[in-house]
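Here the structure comes first, spelled out in structure tokens, and everything after it is commentary.
A protein chain is absent from this complex, but the other protein chains hold their places.
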């Protein structure tokens, strides 16, 4: 199975996600990015939920960043493009590009860096059977 | 130790809690109620966190309701009065009254009913040592 | 156009919506209900966003309730059925039934009552052109 580089997920802005400025409150872009990376994993053959439940591998968030270009508004449909920037057996960095579905206007770009951890929240090495999911070269093991 | 009937907790409205109507989005009153009941437990000698961690007793939410009288706005200070409406070894119902701290105006009233469950999310009986916390008559056991 | 009684909207549980109990935090069902009623309005020919933007009519939340039957979990797909319980020119009550998409298991049932208000948050009467959207009998005007 070829590695899927980028996955697009669509979300509609909820009223709950707006603030009194009349736009989406900035922290609400992060759950959208989360939706994007979960769908990217799914496209590469794995449910993030199973990774946690079956193998006790969690992706602890180590660092996040987001740049806001244009505000998303209530009821807008937003496309989230998620892709992997770099990955190795201890860490993975995802990138995101969020655009207004109707106009294609760029809304925000983001990045999240994750560390693979066990249920005890201690860093661990990703089992080789999951290398493909994150596009890790097996020789990196 | 005498049972504390009502505990008042103060919260300041966050920008993130408003919506584009310029008022607090309705679902955000529920985390405030949660803060109220947690402080009520603390006033009665127990950290809810320890109940979960030490005894594996969780308060699963079975039913909630809230009536909104007047909107809370950004940066308002809100007083949450939490009290127990009824409790027995399998269930507890909390009541809440939220008022605008500065003016005393009633903002909302709520109710949440909880079932005691174990870590497996199955209903269980509250251990007698915790009866006092919830004001349960020991003869109810 | 015939009045659409019930609309089904599907949502996938976000990681952000879970809590440390491993289930969806209870207040997060309310934004789902909001999604349900917005789609019900859309199915009856009106974008809630236009109602606000063009006519300055807002649906202020007056009362909400939810009963939780079975917990929703991360990555579950949830179907939200939204319908109108009663409506007249000053008020509308929506009902909701949330089920686990894969198994059909009932997760929660809810109700939200709304008052039509103007931009000043004062109660107002719904303009007759919108009666159909909420299934209001024109003779009620």
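All chains are identified by letter, namely A, B and C, in their written order; residue positions are counted from 1 within each chain.
In this text, contacts are C-beta pairs under 8 Å (C-beta built on N, C-alpha and C of every residue); 3 or more make two chains touch, one makes a residue touch a chain.
Here the structure is a predicted model, which is why all the values come from computation and not from measurement.
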Touch with the omitted chain, as defined above, among A:58, A:98 or A:124: A:58
Touching residues (missing chain, whole complex) on chain B: 12, 14-17, 30-31, 34-35, 38, 47-49, 74-75
Positions on chain C contacted by the hidden chain, ascending: 15-16, 18-23, 25, 27, 74
Contact footprint on chain A, counting only the chain that is left out: 21, 23, 26-28, 30-31, 58, 60-68, 71, 121
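Everything below uses one rule, namely that only the chains that are shown with their structure count from here on.
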Relative to chain A, chain with the most remote C-alpha centre: B
Chain whose Cα centroid lies nearest the overall Cα centroid: C
Euclidean distance of C-alpha centroids - chain B vs chain C, Å: 25
Centre distance in Å when chain A and chain B are each reduced to the mean of their C-alpha atoms: 34
Euclidean distance of C-alpha centroids - chain A vs chain C, Å: 28
Residues within chain B bordering two or more other chains: 21, 23, 27
